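The structure is given below, and queries will be raised subsequently.
With one protein chain held back, the other chains of the complex are shown just where they sit.
Letters A, B and C mark the chains as written, and numbering starts fresh at 1 in each.
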Amino acid sequence: MLKEMIKKTYRWAQKNSLWMIHYNTGGCNGCDIEILDLLTPRYDIERLGIITKASPRHADVLLCTGPVTLQAKDGLWQIYAQMPSPKWVVAVGSCSTTGAVFYGSDTVLGGVDHILPVDIYIPGCPVRPEGIIEGLVKLRERIAHGG
Amino acid sequence: MNAIIDAVINRPDTVAYPFGELELPEGFRGAIVIDPEKCNGCGLCVRDCPTDGLKLEKRSRDEFKLIHYPARCAYCSQCEQSCPRDAIGHSNALVGATERPRELVVVLKEKNGSKG
Amino acid sequence: MNKISIPIGPHHPLLKEPLSMRIDISGERVLGGTLRLGYVHRGIEKMAQQRTYIQDVHLIERICGICSHVHTSTFCLAVEKLLEIEVPPRGQYIRALLCELERVHSHLLWLGILAKHVGLDTVFMHTWHDRELALDIMEGISGGRVSHAANQIGGMRFDLSPEQEELVRLNVEKLKSQVNGVLDVIENEPALRARTQGVAPVSADMIRAYCVVGPVARASGVDVDMRRDDPWPPYDQLDVRVITRPEGDAFARTLIRVLETRESLRLCEVLLENMPDGPVAVRSPRKVPAGEVVTRSEAPRGEVLYYLRSDGSDKPARVKVRTPTLAVLSLLPEQLSAIHVADIPVVLAGIDLCIACADR
Partner (left out) sequence: MLRGILSLLIFPGLAFQVLCGLIFEWIDRKLLARFQRRVGPPWYQPAADLVKLFSKEDLMPEGVYDLVEVLLPLISLSAVLTAGLYIPIAGFTSFSFEGDLIVIQFLMSVPTLAYYLAGIASVGIYSFLGGGRSILQYFSYEVPLLIAISGPAVMAGSWSVAQISQAQLGMGPFVIFQPLGFILAVVGLIGKLKRDPLDIPSASTEVVGGSLTEFSGAKLGFWQLTMNVQAVVGIFLLVNLYLGWLNFTAPLVVVGIFLLECLLMVLVLSGASAIFARLRIDQLAGLGWKILVPLSLLQLGFVILMGV
């Protein structure tokens, strides 16, 4: 009973306090500036308790943008390994979902799910900030249901 | 300093979403839609698509299947430009986030010879 | 004191894009640094050779999300030169209008980033708040906030209806009045001045030696601007004022961008006023006759150069892009000596990195 309650509280807290870290795995900047845009007055994502953190050890959710290039692969994995669990990965944009316009390139591996388990995919090129917010809200629901 | 005072006096300039309505501007390039009446499966959109996001499975003139993969799409409206019959285009709807992108497969038009 | 070397990147809060730097410091002094690039190398030039010209326009738009329009404009210009077709005047004007709006958006973005790097989060928020308006205008024209997909070979895809034109005109005016407030703050903010003035000055000789272009070069007194030096229409009909400053430090770079934002807004108004009537595009054939061509234009960060060789098919035989950031990056190790650790963000912000452009 008590255990259940603690679990519930923890889930509530995790859902309401997502600290994100953003890593560009080789994208074109388009999604990256839209992610930065989320912090700014119009889309103020602090309403959902989401703030950016500098260090991966403080972060809960990793936002990836862009297709994974061969060079950025190791960095991506390192960041993910440094994050304390529970942790989530969100692929922002068509590129990090499937590779999109960069399909068939020699230096691009494809989507982020080639390297990491991804929880939420947000298609779009570049995604509108509303789209990213929608994805993060979906992630919150998933956490609340124990994902 | 003045800007701060101004900001305190004025209401915050934040969109209501996700707590309120989602407002998208006119002309926003959202999900791909098709007018099935006009499409005849010529495949010009597939030829010009820069992202491998459209696929045409064509068996014969009256038997084809046009598939769109929203997760691969670049939302560039090239298909709209390439279409000689104005059949394909963007809707004004946001493509939703998902947990399973493999399921993001939209069959835009399926035509079997028998059905005409 | 002992030498420590700190790694910056591939992930660092300073950088929105991966770039690896190893900076040697002793206490709070920076002794020097080395760079490692290529994290964003997606092989776009190679990919462009495997796709048709029409597909390439969209591929090239994704070289960089901030200056996407100027990349496609330059590419389309190159193809149009090979095809020997001329974009109708109205198409040229809308193309240039988007270029200028993009410059406004890029410079505002940059000013915000600089403010964030020196700890002025409020200025960052206000600058980006006003930047939204520039994005709104561009979205009203093309339907995309960042990637416009507005160019096609032979002109523009979207025409402005009279109502749209009026709306854009109104919004530009609104943007101008809003931006002026923020720009005044940035120009006169004593804390910003204290952090940027005299930081990592670069001489004009150094700029020429490293072939640096764009606002960084103009901040050191090198008078280059492709909008005036090698104009494509309609820039040849416009009177572009090129702004230079002699100091070459981070503060001069800030001022250059502030003044250029104002100048771009003025150009937007001029373009809107003289907007001619007529079609916006001409039809273009899919196959491009053999030949080679070089086009240049002024991106927000400096000169963008496209070299294009065609072999007569519908795919280019070679596309070479020269972006401004690569030249500026080579200047970075030079600047990273004899400064404070706290100045690293200022220096990095000052040269306005766009790794996606540099690596392609």
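FYI, a contact is a pair of C-beta atoms (placed from the backbone, for glycine too) under 8 Å apart; a residue touches a chain by one contact, two chains touch by 3 or more.
Please read all numbers here as calculations on a predicted model, not as lab measurements.
Q: Using the touch definition up top, pick the residue from C:37, C:192, C:271 or C:305 that touches the left-out chain.
A: Reading the full complex, the residue touching the unseen chain is C:192.
Q: Looking at the full complex, which residue from C:126, C:157 or C:296 touches the chain that isn't shown here?
A: C:126
Q: Tell me where the left-out chain touches subunit A, residue by residue.
A: 9-10, 12-14, 16-17, 19, 40-41, 44, 46-47, 49, 53-55, 57-58, 60, 82, 84-86
Q: With the missing chain put back, which residues of subunit C would touch it? List them for me.
A: Touching the chain left out of view, subunit C contributes residues 4, 6-7, 12-14, 27-28, 115-122, 125-126, 129, 189, 191-192, 194-195, 340-345.
Going forward, only the chains that are shown with their structure count from here on.
Q: Between subunit A and subunit C, what is the gap in Å from one C-alpha centre to the other?
A: Computed from C-alpha means, the inter-chain centre distance equals 27 Å.
Q: Can you compute the centre-to-centre distance for subunit A and subunit B, using the mean CA position of each chain? Integer Å is fine.
A: 23
Q: Which subunit A residues sit where two or more other chains touch them?
A: Within subunit A, residues 41-42, 101, 104, 125, 128 contact more than one other chain.
Q: For subunit B, jot down the residues that touch at least 2 other chains.
A: Residues 13, 28, 50-51, 74-76.
Q: Once bound in the complex, which stretches of subunit B touch subunit A?
A: 12-15, 17-19, 22, 24, 28, 50-53, 69-76, 94-101, 104
Q: Can you list the residues on subunit A that touch subunit C in the complex?
A: Going through subunit A, the ones touching subunit C are 21-34, 36-37, 39-42, 52, 54, 56, 66-67, 69, 71-72, 75, 78-79, 95, 101-102, 104-108, 125-126, 128.
Q: Can you check the complex and tell me which residues of subunit C touch subunit A?
A: Residue positions touching the partner: 10-11, 13, 16-18, 38-44, 46-47, 50, 58-59, 62-66, 68, 109, 124-126, 128-129, 132, 145-147, 354, 356.
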